[in-house]
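All protein chains but one are shown in place.
Lettered A, B and C in written order, each chain numbered from 1.
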């Protein structure tokens, strides 16, 4: 035991329908087991109001701390308020909470990640050519922030032209279809930025043998399948967010605050670019 | 004895529909079931056909007890049924309906050619001219009935049950049907025949079982006098079958001029005056229903005008027609007349819903009171106003359709086959109500395939054939033969077949 | 005979039985369930679905279906937030505009259905996309803060009166009164039961359909505003997928998708069943993957209880 004996912690994950968040949960669970805390995980299914409900439910269950992985940074405030009303500390993980204060925010920055993706894609494209963006579900914060970071980052490369931005809803099958279609109208693209690895893997299917050779695809998340594709050379790079580490840090903080210890306001888990050269170091995390 | 039912009992919530009924059928006889609306006739035959399971009692065939759990069992036992409410699939073709449940197959696949052929043969047998490929929904009520009959014949049955097959047929079709029935009887088929037309009993029947309140009260030979049959059925004699009491005629309330819809009816002009009952006679498919619907605004028309009290009605606008004081009791009660899933009170109040609304709110109490009054007048046999209309007997459903327009007190009431399936006693009640309407200066246009009814209740009779008005007879001079002669007029050039 | 009447009432509102069974089961399984705070939470959590479902009840009673309610809720909330913040409108005007947006969406649905003869499924599926798209376009994909004054709608008055619950109850009463006591309401049942018979009885079917879908749109707008108030922010993706929940609540409450049946009270019970179920699963810490399985099984069982009981009485 690591001092967290029997401590009950609730964790509301934005969605478990995405390997990235499954890893986030796995990291948290592993750490909780290690520290001897009891972790209760709920899935908000990407619905901000359901998340508020889940946090309310945690407070009825007398959780000692709540780990919140917000569906949306703005919409998470009421959830936090609900917890604060009964003095349960909240740790935000992966995304911050706007408008109210939480005990600690453990996050990696999506906007920064988007910028990194732009830089890496530009580098691999030789700083010139046509690129397309596969966007996530419109209106979600992940899509918004990664997209914004990418646009900001790609501005630095005037010879790269973003010829199309189309939504594929974070879904591998849609990534495949949309990429196939874009190849019809833009056969000369040499770069693809997909706002998550799932869409990137779909785009790679669409590109076939061209993936990794003529056309560079950069994904986001660093999921196991994404990293495998990086190793195989079909995925040029993925922005690895180390979700397991995020989960781990969040549980550490939750156990601390539950015991009344003070913690830092924010912990940044760095995002890293995983490429074929350095991919090995990510696969264990 | 081919089939015996012993002590059949069946209850529904609030009613005992059958209470220990016995019935025996001999091969080669036409056994008539007679009884008031709601007496339990349909319930009895539904037990024989496997649609209902009895609560008590048993059925024997050839002396052996049999279990009839569903339609398949009945079919295997050689029992074929024509239900009172049609059991056709509107979207499917006539041919397909005729072989529903037993399509001809070749190599496991449906043999459409054989199905069409078989359908054609069956239609020929009942003498209906219709393309077997036509979807059933395009047929009128009468021809649907003929298709139902053909469907029942498709099964070479030992017992053929017919629940009010003649309710919507005109004299011509009835004649054809009786020929078929006689031929089957001579082949040794046992036939159960339900009708509210007493004159048919002597013509086609051999024996009569009379049901009253779910009990068999008598078994008499078909030759029994009508008066006696009525007494057995209702428990009291009825003085006059058609108590028409002519009223004083006033202004024309309804005038129709040159009404035409290509392919349906052509240049129809007539008037109905205050206090008058005008009968509209004709063969099935003559176009009477179409005219009535067009006048009421239920369907569009291509040319012509309709006036109520001198005001011209906009075409195809039911609401405007009702505002002007028109009412229509449609011929298809299930399809057009009733909300089957709603209760009796609600159905009776449907037409007056708008008028019973004050500031958006419906006066539900007033609605109920009016409904209760009309239900009493018509003698609707029910457990209460909150009984679902679906669970009423056929004749009682018909009374509800008529009742909802009586509540509305329409100035000009168009009745399309108003007494379809209604028992003799209740018919008289309805006729009395028609008299009351005309007495108070209302006008009635009555379409009926029941010639005695048209003759007995109209002041004036219009005859249609093939979409045209072919004649007009004052009631005093009209005879069945006279009307029939007009009805079969071959109008050159009208309505392609 | 009050006992006989209440028995008959229960028989007609079988969903209540299922709800009771569920509540009892959860009280036994989780000690946290039967506290006042938790029950109030359940009420708050049911509110948005219930309000959407009241609106859907009108539509389902006429034999239609409205798939657009979730999107219309989001669009209405975004309209409110956008006009109040970016547009600088005073909040009462923004609220009115937001309701008008909901009504307008409903009227478009109805026009497509009544005059364009589109199947309701298609017309409202189209609106599902259109309203969601417009919400994204207006908001540029980002959440917009709700005006302070309006977001009190998400608050709790005192300790025990969450405003969303209050709004839900008021909307429920409004729905019940419309359905039971007004001309359009009664006409909806007639249309759902037999549209042709209704038409031939002088009911202006097209006009009633306009009223029906407009009501559904208005209720969706209210639901959207309540939802946004709870989150203090209007989100373009809010209430995505809620249409199935709303329809499920109505059907669990005893309505039939073929029309002519359905009651506001039943719908409320249906929405509560869904909320109790989700709440209970959270309290019981059922693993996320199993939750969907359990929800499915319990929904099926809840309605099964109802149909079997009904068959028993017949």
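As a convention for this text, a residue touches a chain if its C-beta (ideal position, glycine included) is under 8 Å from a C-beta of that chain, and two chains touch if they have at least 3 such contacts.
A quick note: this is a predicted structure, and the numbers were derived from the prediction, not measured.
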Problem set entry | Residue of A:34, A:123 or A:165 in touch with the missing chain, whole complex considered | A:165
Exercise. So which bits of subunit C touch the chain we can't see?
Worked result: 65, 67, 112, 116-119, 121-123, 125-130, 132-134, 136-137, 140-141, 241, 244, 247-248, 251-252, 256-258, 288-297, 299-300, 303-304, 307-308, 311
Exercise. Can you name the residues of subunit A that touch the chain not displayed here?
Worked result: 16-19, 22, 135, 138, 163-167, 171-173, 176-178, 180-182, 184-185, 198, 201-202, 205, 224-225
Problem set entry | Interface residues of subunit B (partner: the chain not displayed) | 49, 51, 70-72, 74-75, 81, 83, 86-92, 96, 100-103, 105, 108-110, 112
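To be clear about the criterion, only the chains that are shown with their structure count from here on.
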Exercise. What pattern do the touching chains form: line, ring, star, complete or other?
Worked result: line
Seminar exercise, completed: Judged by C-alpha centres, the chain sitting nearest the middle of the protein is C
Seminar exercise, completed: Cα centre of subunit A to Cα centre of subunit C, whole Å, reads 33
Problem set entry | Centre-of-Cα separation between subunit C and subunit B, whole angstrom | 43
Exercise. Centre to centre, by mean C-alpha position, how many angstrom separate subunit A and subunit B?
Worked result: 70
